[in-house]
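Every protein chain of the complex appears in place save one, which is left out.
For subunit A:
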Amino acid sequence: MKKIIFLNILLILILFLTGCWDSKELNKLGISLIMGYDVENGKVLLTVGFINPASTQEGDMEGNLSVKYAQGTGNTILEAFRDITLKFDRRVFASHNKVIIFGEDFAKQGLVGHIDELMRDREQRETSYILIAKGAKAYDIMGVNPGLEQIPANYVLELIKNTNSNPKAMSVNFIEYIKHYYHNGHHPMTGIVEKREKEIINKSPDIGPTSEYELSIIGSAVFDRDKLVGYLNGNDTKALNFFLDKIKGGVITFHTPVSESSSDELSSVYIIKNKTKNDIEILDGRIILKTKVKLTSSMGEVIGNIDISKEENIKKMEEACSKAIEEALEAAVKKVQKEYKLDIFGFGIVFHRKYPSQWKNIESNWDEIFSEAEFQIEVDTNIIRTGLINTPINRIKVE
């Protein structure tokens, strides 16, 4: 009898499992994939891109867009979030958010002091990528979608993922940014996004208007602690990724080492693997920052009269590639040392780990020391594949 009563109680309890105070119905949520933060008239302006569940292939014919946008303003981010609730019919659901874009003005006033909510709120994902809208407001960037992805946020997300094959941009997620913010001796960096005009290639009148803009994430944003102070171009960002050992793929282009021809001929290698080691040495009181790059690559294209099926020529190509990387890295370091005087490469962390007792004395003026420090860059390239052909196609092969 007792068991029957107990089972009945259990069955009644099941009724409560259907949902309680925290139940979330899908048709009540506004699922956001991208958010933009700007500052306007001293207030936070939040722009959220929501997926439109009504948007289907047929729906699009009726003019429904796959994404809808809502904006809210407030003195703080949370206030801006709540402001949206009185303008948009669904509650912002941020758990699926993939990308956060900060307007340039917002980033210049300092990120960390204003984004506490993004760490405190359980719905926000720490893995969301951060981008800075270069020279623009975040909302200027958000509606642009010239790609094949139906949802603009996914278009931006795919661009970020493509940094794996082109390190001229940076992919930094929210927690990485905060982590570096806490590191003394390494200023944080983030990716950027820029709206650019593009040529309309398809001029067929029945196609209708096509996008006039595209987004580019080439480059990166330089921060002094949490304040945006400038940008690096694509090549310098690639160099930065080498220093940070974040190279996962990409292409290195260098002058083909052919003695008889002009130096305009360029060849390229694909990056298969890269390992960078940063080190520091103190010699006679001078601080020397050392970087060793070990690149494993595959021949991508050979322009010029060189027979790379010969061992000595492959060696020449490897040396030329190493030299190109060395020059690029050196140029980036010099630029950062001269223009920004900030250690964005993380040498301060290396110093702290190698010379912990000295670090305490120089920690506060590390950036100054970094900007005057000597550099030694050493690159070792290894070309392990030549693709489907060996000698360049413009060269007649003679045994």
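Just so we're on the same page, contacts are C-beta pairs under 8 Å (C-beta built on N, C-alpha and C of every residue); 3 or more make two chains touch, one makes a residue touch a chain; residues count from 1.
Quick note on the criterion: contacts and distances are computed from a predicted model.
**Q** What name does the UniProt record list for the absent chain among "GerAB/ArcD/ProY family transporter", "Nitrate reductase", "Spore germination protein KB" or "Rod shape-determining protein MreD"?
**A** Listed in its UniProt record, the absent chain's protein name reads "GerAB/ArcD/ProY family transporter".
**Q** Tell me which residue among A:Lys43, A:Arg90, A:Lys108 or A:Arg125 touches the hidden chain in the full complex.
**A** A:Arg125
**Q** Kindly state which of the options A:Arg196, A:Lys334, A:Arg353 or A:Arg395 is in contact with the chain not pictured.
**A** For the chain that is not drawn, the touching residue is A:Arg353.
**Q** Can you work out which residue in A:Leu45, A:Ile178 or A:Ile314 touches the chain that's missing from view?
**A** The single option touching the absent chain is A:Ile178.
**Q** Tell me, which residues in subunit A touch the chain that this view leaves out?
**A** Contact residues on subunit A toward the absent chain are 20-22, 119, 122, 125-127, 175, 178-179, 182-183, 349, 352-354, 356-357.
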